[in-house]
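Note that one protein chain of the assembly has been removed; the remaining protein chains are unaltered in position.
Let's look at chain A:
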């Protein structure tokens, strides 16, 4: 199984906060495997550990116990700077609140990850323009976030996430701040990126119709995986 190598594996992953009586387990022994090229939606009630899991998947956080491996690397045991390097090379992030730098143009926001990669400024500009074109934002390069609509800002954030051509896109409620029409536009964009670039996507959402775009849905309840269903009815042309 050539495409079968797991990109992401959780092996009895725990994430706990606090001490003694007040100790809470955001994740309580999660086992999980995600392959390259998958588009996974993560759902579940508030406080069930979705964001916690996403942070670990994106190498922003590490498990308290258990093993998280990313691309076969034991990422849960890497130090801050090595995880920063992994994120820079292989992970793109999209957040609910866009998280763009204020008073900074769309193009400069998109270029940002390339700066930390040491890409020369000309090449950065070209790559940023390409990424902005991919998300359908040609002509808005020099607008600052304040001059863009929510949907456009999220497109800039997606462009920033894919400009490094990452393996994995981590999206925590990417449509949480958008209206229905904008939500579907963004989801179509993500679907396109998944299908055309083979980008692996893990996405948290509260909305069933957003999860519909994914090919697999994992439900979290109380820090555990309650269900894991693949969408089988996808028609192959």
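By our rule, a contact is a pair of C-beta atoms (placed from the backbone, for glycine too) under 8 Å apart; a residue touches a chain by one contact, two chains touch by 3 or more; residues count from 1.
The definition used in the following text is that contacts and distances are computed from a predicted model.
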Listed names "Tryptophan synthase beta chain", "ABC transporter permease", "DNA modification/repair radical SAM protein" or "Oxidoreductase", matching UniProt entry of the absent chain: "ABC transporter permease"
Contact partner of the left-out chain, one of A:60, A:73 or A:197: A:60
Residue touching the undisplayed chain, where the options are A:25, A:87 or A:219: A:87
Absent chain, residues of chain A that touch it: 55, 58, 60-61, 80-81, 84-85, 87-89, 93, 95, 99-103, 112-113, 115-118, 121, 160, 164
